[in-house]
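The other protein chains are all here in position, but one chain of the complex has been omitted.
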Amino acid sequence: MAKLEVDEALVRKLAQLLTETGLTEIEYETGEQRIRVNRHAAAAPVAAAAATAPAAATPSAASEGPPAGAVTSPMVGTCYLSSEPGGAPFVKVGDRVSKGQTILIIEAMKVMNPIPAPTAGTVREIAVEDGRPVEYGETLLVIN
Amino acid sequence: MAKLEVDEALVRKLAQLLTETGLTEIEYETGEQRIRVNRHAAAAPVAAAAATAPAAATPSAASEGPPAGAVTSPMVGTCYLSSEPGGAPFVKVGDRVSKGQTILIIEAMKVMNPIPAPTAGTVREIAVEDGRPVEYGETLLVIN
Amino acid sequence: MFEKVLIANRGEIALRIHRACREMGIRTVAVHSTADADAMHVRLADEAVCIGPPPSRQSYLNVPAILSAATIAGADAIHPGIGFLSENAEFAAMVEEHGFAFIGPEPAHIRLMGDKVAAKDAARSLGIPVVPGSDGAIADDVEAMDLADRIGYPVLVKAAAGGGGKGMKVAQARGEMAEALALARAEAKANFGNDAVYLEKYLSHPRHIEIQILADAHGNVVHLGERDCSLQRRHQKLLEEAPSPALNASQRRQIGELATGAMRRLGYRSAGTIEFLYQDGEFYFIEMNTRLQVEHPVSEMITGIDLVREQIRVATGAPLDFRQEDVTFTGHAIECRINAENPVTFAPSPGRITDYHAPGGLGVRVDSALYSGYKVPPNYDSLIAKLVVHGNTRNECLMRLRRTLEEFVIGGVETSIPLHRRLVTAADFINGDYDIRWLEKFVQPQS
Partner (left out) sequence: MFEKVLIANRGEIALRIHRACREMGIRTVAVHSTADADAMHVRLADEAVCIGPPPSRQSYLNVPAILSAATIAGADAIHPGIGFLSENAEFAAMVEEHGFAFIGPEPAHIRLMGDKVAAKDAARSLGIPVVPGSDGAIADDVEAMDLADRIGYPVLVKAAAGGGGKGMKVAQARGEMAEALALARAEAKANFGNDAVYLEKYLSHPRHIEIQILADAHGNVVHLGERDCSLQRRHQKLLEEAPSPALNASQRRQIGELATGAMRRLGYRSAGTIEFLYQDGEFYFIEMNTRLQVEHPVSEMITGIDLVREQIRVATGAPLDFRQEDVTFTGHAIECRINAENPVTFAPSPGRITDYHAPGGLGVRVDSALYSGYKVPPNYDSLIAKLVVHGNTRNECLMRLRRTLEEFVIGGVETSIPLHRRLVTAADFINGDYDIRWLEKFVQPQS
C-alpha cells in the first residue's frame, strides 16, 4: 500500500474547531479521504486515517440530516454541473430557479440523469464539484 | 453438576423491592448462593444464578461501604459467637461493650482470633451467624 | 491480486469479507444504505459509499447503484456476500460486463442451480443422488404401486400443483397406497383444481447435511467435509456443526468424492455448498448454494482454511494451492446463530445495543458487527452474531460452547442466546441425536 501522508495543518485546524465549538468529534469524508478528530476518550483508536475503528455511540456525519433547502442526490454516480465538458453550468449561486428546471446531471451506469429543482427558489450554495462522485443522500446544492 | 433450582418467589420479591426502592440492581450472596436482579438493561444476561455475566458499570454490593458503626472482618475465616460450641455468646444485641472487649472469634487456619470491639457502645445488630464463613471486609456487627 | 474490492453486502458478513481483504492487503469499499451509515464494516472500510435508503430493494439490491459505486471507487472486484444479490445470475453477469471481477461462480452455474427443477436434473446427470420418485405426474394407481415397490416404503404422494403441505399423504406400506392416492388427489383437486399427483420416497427422520466445495478455474476441486445443519426452525438454521455426529470417516470421504467429482464435471468455480437430506446411510440432493454460507466458519475451524480468502484468490484466476490430500480435519466446531429476536416467540427485536461483550479465550471465534451503542436497524435480517467454538473433541466443543454462552453479553435487544443456553443442555443435542424436525418440537412452548 502507498505511504500514508498526513495533512498536519488540517488536523490542527480541526482540533481548534473542536475547542471553539465545544464539539467532541468532527468527522469529515470526501471521496477516498476521511478524517476524524475526537476529544472524547483519552485513547480513541485511530489505526490509520482511512481505517477508523468504531467508537461507541458516536453517530457519523452521514446520519445527521442535510441542511434546510438542501437538494440531495437520489442516486450514486458522477455529478456534472453543465451539459458538456467546459460548457456553461446549469445554475450558479444566486440564480433564481423554477421548479422542475434541470440543475445538474448525475451519470450512473453511463446514463445521464438530469436532476430537476424540487422547488422554485434561489441557489444559495453549490455543494458539489463538476465531475466528482456523489453518494446517495449527499447534498448537491441548497435552494431557498 | 447438580440441577439448578430457582426460587421464583425470591426473584419476585426482589423484583418488587427494586420497584419500591427505585434501585436498579440488587445483589445478594450467602455462602454458595448468589442472586442478582437488575432492571438496568433490557436483556441483562443471566446464565445461571451463580454465573452472572458482567454487566457494564454496575458496581456490586461489595464495593459499597459498610453501614456506620459497622465492625468489619479483618480476615477470611469462620466466625464463632461464643468461646465454645453451645456456650454463651460474647455479646447480644442491646449489650453495652467497652473498647477492646472480645465480641467474637474468627478461626483461620486452625487459629482462633479474638476480635475486639473497636469502640465502646451498644450492640445494635449482629450480622453474622455462629459457625458461618466470613469474608474480609464483611460486616460482623454494628456498634454505636 | 486485486487492489480494491467492493463489498456488496452488510452486517457480519460484510465485516467478514472486509477482514479477509485486509489480511490479503486489499483495500475495501463498503456500500451501505442510510440505515447502515454507522455500521462497523462501513467504519473499518478504506472507503464507504452510501447507495440508497434503508429498503433493500433501493440499496443492497440496487444493481445500478452498486455498479456506479464500484465505478466511482475504482474497484477491481465485487464480493456479493450472502443473500441480497449473491445468487442473482444477472447481477453476476453485469458485474463482469462492467469489467469487474465477480467473486463467485460463473453466472451460468448460478442460474442453473437457482432453478430448482433444472438443478435437480443437473444433479442427477452429474451422478448426485436425488430423492427417488416419479419423474412427473403418475398415470394411475397401478403405476404408482409398482413405482412405490421399487423405491421402497414409506412413500409420499404429493400434489403436482401443490404446496404448503396440502395434497400430501404418506403411505407406510402397499396396503395404504390406494387410500393415500385417493385422498391426495381429492385434496389436490379441492385446493389447486388439479388432481395430478406424483410420488417421492418419504424421509421420516432425515438430517440436513451439506458438503462444502471449493474449486478454482483450472479444474481443481476440493471438499472441506460436511456440516450438519439439521437444527432448523421454519427452514432457518439455528446451530450448525462439523463434522456431523451421524457420519463416519468413510461416509465423509465417499460423499466428498462424489461431490468433488460432480463439480469437476460441471466445471464449477469458487465456493459452493451441496445440500443433502441424509437418512439411513443414504444422501439425497436438495439444492446447491452457489455462494458462501452463513455457517462457513465451522468448516474453516476444522480445516484451518479461510474460505473467503480462497474465494478471492480463485476469482483472480489463481489455482488452489492445496489438494484434497492436504485438507485435514481437526477436532469439532459448532456455530450458534445469534439473532435479535425473542428466544421464545421469535419476534424480531431491533434496537440500540446497550452492552456488548463477546466471550474470549481458547477455541472461540465471534463474527459480529455489533458494538456497544450500535443500533440494530429493523430493515434487515435478524442475525447479529455468530459464536463459533472449536474443541479437540465434540464433548470439549460442547463444554466450551456452554462456557462461552455464559460469558456472552448482548444488552438492549432480545437475542436467541437463552435458547442456545437451553439447547446445549438438551440430552438429544448432547448425544447428537436429532433430525430436521427435532428443533421445531424443542422450541414449542411447554404446555
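Going in written order, the chains are labelled A, B and C, and every chain counts its residues from 1.
Note that in this section a residue touches a chain if its C-beta (ideal position, glycine included) is under 8 Å from a C-beta of that chain, and two chains touch if they have at least 3 such contacts.
As the structure is a computational prediction, the values presented were derived from the model and not from experiment.
Enquirer: Who touches the missing chain here, C:23, C:115 or C:179?
Expert: Residue touching the chain left out of view: C:23.
Enquirer: Which of C:9, C:368 or C:382 touches the chain that is not shown?
Expert: C:368
Enquirer: In the complete assembly, which of C:127, C:219 or C:304 touches the absent chain?
Expert: Here the residue in touch with the unshown chain is C:304.
Enquirer: Could you please point out the chain B residues that touch the chain left off the display?
Expert: 1, 29, 32, 34, 50-54, 56-60, 62-63, 75-78, 108-109, 133, 135-138
Enquirer: In the complete complex, which positions of chain C touch the hidden chain?
Expert: 15-16, 19, 22-25, 44, 297, 300, 304, 306, 330-331, 355-358, 360-368, 371-372, 392, 396, 399-400, 402-403, 406-407, 409
The working rule: only the chains that are shown with their structure count from here on.
Enquirer: With chain centres defined as C-alpha means, what is the inter-centre distance between chain A and chain C in Å?
Expert: 39
Enquirer: Taking each chain's centre as the mean position of its Cα atoms, how many Å separate chain A from chain B?
Expert: Spacing between the chain centres: roughly 60 Å.
Enquirer: Go ahead and note the Å separation of the Cα centroids belonging to chain B and chain C.
Expert: Chain centres of chain B and chain C, defined by C-alpha means, are spaced 52 Å apart.
Enquirer: Would you please write down the residue numbers of chain C that are in contact with two or more other chains?
Expert: 372
Enquirer: Note the residues in chain B that touch 2 or more other chains, in rising order.
Expert: None at all.
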